[in-house]
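First the structure, then my questions, so here it is.
Yeah, one chain of the complex is gone here, protein chain that is, but the others are all in their spots.
Then we have chain A:
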Amino acid sequence: MPGQKRKYNVRFPPGRIKKIMQKDTEVGRIASAVPIIISKALEMFLRSFLTMTCKITQSRNSRVMSINHMKQCIHSEKLFDFLKDLADQASTASTSECKCQSHFYSIICENAQVPGKKMKADTVPL
């Protein structure tokens, strides 16, 4: 009997991961296993991040995870230091005023700013 597929496919598309990686100009060739491993690591990272943030959400007796809970989580964990810019900038109305210390968030900002780009409405219900 063949192994059952996971109920949810939580693997990120390897091609997309590779594209993001190639934004770093130092990156040359990438073995095919790399985006697969990064996808798995990403999944685990997001789970950790969500779980830790959720603790804060619940400690505040809230049922909705908000940006503030995430900010608090980022600032309280050394592991999430690389997200500090995201925490600091996330609540600004416009992403054009990006005073970032690390350039990761600015790369994401650039992508969001391109004129004519219509951001997909995030209407997928949870």
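Heads up, the rule we're going with is that a residue touches a chain if its C-beta (ideal position, glycine included) is under 8 Å from a C-beta of that chain, and two chains touch if they have at least 3 such contacts; residues count from 1.
Basically, contacts and distances are computed from a predicted model.
As stated in its UniProt record, the chain not included in the shown complex is "DNA polymerase epsilon subunit 3", which appears among "NADPH:adrenodoxin oxidoreductase, mitochondrial", "Two-component response regulator ARR7", "Histidine-containing phosphotransfer protein" or "DNA polymerase epsilon subunit 3". Within the entire complex, the positions of chain A that touch the omitted partner chain are 8-13, 16-17, 19-21, 23-24, 26-34, 36-38, 40-47, 49-51, 54, 57-58, 63-67, 69-70, 78-79, 82-83, 86, 90-91, 104-105, 107-108, 111, 114, 117, 120, 122, 124, 126.
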